[in-house]
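Of the protein chains in this complex, one is absent; all others appear in place.
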Amino acid sequence: MDFSELENDNTGRCRLNSPVPLVCLKEACVLGVDEAGRGPVLGPMVYAICYCPLSHLADLEALKVADSKTLSESERNRLFAKMEEDRDFVGWALDVLSPNLISTSMLGRVKYNLNSLSHDTATALIQYALDQGVKVSQVFVDTVGMPETYQKRLQQCFPGIKVTVKAKADSLYSVVSAASICAKVARDQAVRNWRFVERLQDFDADYGSGYPNDPKTKAWLKKHVEPVFGFPQFVRFSWRTAMAILEKEAEDVVWEDLTVGDQESAGRITSYFLNEGPRTHLRVPHRYFVERGLESATTL
Amino acid sequence: MESRDETMMEKHRVHLRPITLRDAAPATLHLLPCEVLASRPAPVGRFFTPAIRQGPDGLEVSFRGRSLRGEEVAVPPGLVGYVMVTEEKLIGKQDFLGDSENNYQEEEREPVAAPEPLERDFDRFIGATATFSRFTLWGLETIPGPDAKVRGALTWPSLAAVIHAQVPED
């Protein structure tokens, strides 16, 4: 997979895709959707679709694709290579969502939660296949959240396609398994070749699995916490694990949309002239100054 | 003790060292849309600056997992910005006067035949450590735009100049 675009700028999202097999433009196809890297506190999340004509489904099954979680990394890589060999009937596309995009979405003024982000990404990938001319007739999706509502949403978006959303779809349908392999291979590669935006010093790449419950990951987070900036963008700031560490080990940051009560932090301005006792401001300055946030300086 | 300080304080003078206004090096400034409850060194050049991107609607970066949009703001013409630092130690008078042995021409127009010395033992010193003529103004998720309060504030010196100009004679 060519990640040069991602390596160039990994602060947003990046789409990769195989060429569309000609047969997929002519024959009715099944399409599977799965994701990798939803849980980790580190690195990108990858959404993938994989599709092939109904007539070639047996050939895909013959590859013995399986749920990527049950496969070793080398097996996944081998299977992905095989799919690349079968590019005359198997196509795929994927979307790499950078940890920065995940953080800023989830922590936005308008919260954009991970489920919605996932649903929208999956929908966009299916639409992408359609836009490329793939004759999709059936879609199988590994569920995120409640399968019923997710299915309803997708079915509404694609009324002409039969949509099946199921838990564990990646072990039930080979197109979903194939998609899960694409996603996992892509995520592994993206993580392995991650170019840190920051210029880190004494950087230690041994962050373990990236899952919040991995002690190695936790230790890495604690080691790399920076008091002002928190973490490198490789970390998902919106994860509870990350937030808990920041709360303890980094400076407090107050945002206008996330304040509880009045945040007048006393004594933070070291002044030479002492503060005049209790402030008895009866006079409101002229609105020219109020509108511009200006007041007379009383301390230096 | 505090009340004694308070009666003292209005006598204080904080001397700004003119020499520091001449040689200050340019500073890079960002005005963030959040309050960091600390004033301390921070690796801005390693964490923040390299992450800034030029997006379709201005500059883009993120801080603490939140998306910021920014734009350059120029200090209005005729003004110059300084980063000032109060000298922590009380620097003795000798130190200060020792400075003036470097034969500058400043005495040619020394207007103050001071009945009292210009600097006293309890006075303090402040100096510019850097200068600036622009800064990057950041908004949370949206560009602050022309209605940003700080942009309004920047128009004050030009109005102040008129308010405080001498009035014409009758």
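To keep things simple, chains are lettered A and B as they appear, and every chain counts its residues starting from 1.
In this text, a contact is a pair of C-beta atoms (placed from the backbone, for glycine too) under 8 Å apart; a residue touches a chain by one contact, two chains touch by 3 or more.
Criterion: contacts and distances are computed from a predicted model.
A chain of this complex does not appear here, and its UniProt-recorded name among "NTF2-like protein", "Ribonuclease H2 subunit B", "2-oxoisovalerate dehydrogenase subunit beta, mitochondrial" or "Hyccin" is "Ribonuclease H2 subunit B".
For the options A:204, A:249 or A:291, the residue in contact with the chain missing from this view is A:291. Even with one chain removed from view, subunit B keeps its contact list with that chain: residues 9-19, 21-22, 27-45, 48, 67, 75, 78-86, 96, 99-100, 104-112, 118-119, 123, 126, 128-130, 132, 141-142, 146-168.
Mapped onto subunit A, contacts with the missing chain fall at residues 13, 101, 105, 108-110, 112, 117, 119-121, 123-124, 127-128, 131, 153, 156-157, 228, 251, 254-256, 259, 263, 265, 268-269, 273, 276, 283, 285-300.
Simple rule for what comes next: only the chains that are shown with their structure count from here on.
Inter-chain spacing, taken between the CA centroids of subunit A and subunit B, is 41 Å. Of all residues in subunit B, only 2, 5-6, 9, 12, 14, 33-40, 42-43, 45-48, 50-51, 53, 60, 62-67, 86, 124, 126, 140-141, 149-150, 152-153, 155-156, 159 touch subunit A in the complex they form. Interface residues of subunit A, counted against subunit B in their complex, comprise 9, 11, 100, 103-104, 106-109, 197-201, 226-230, 232-233, 236-238, 242, 246, 251-257, 263, 265, 268, 272-274, 276-277, 288, 291-294, 300.
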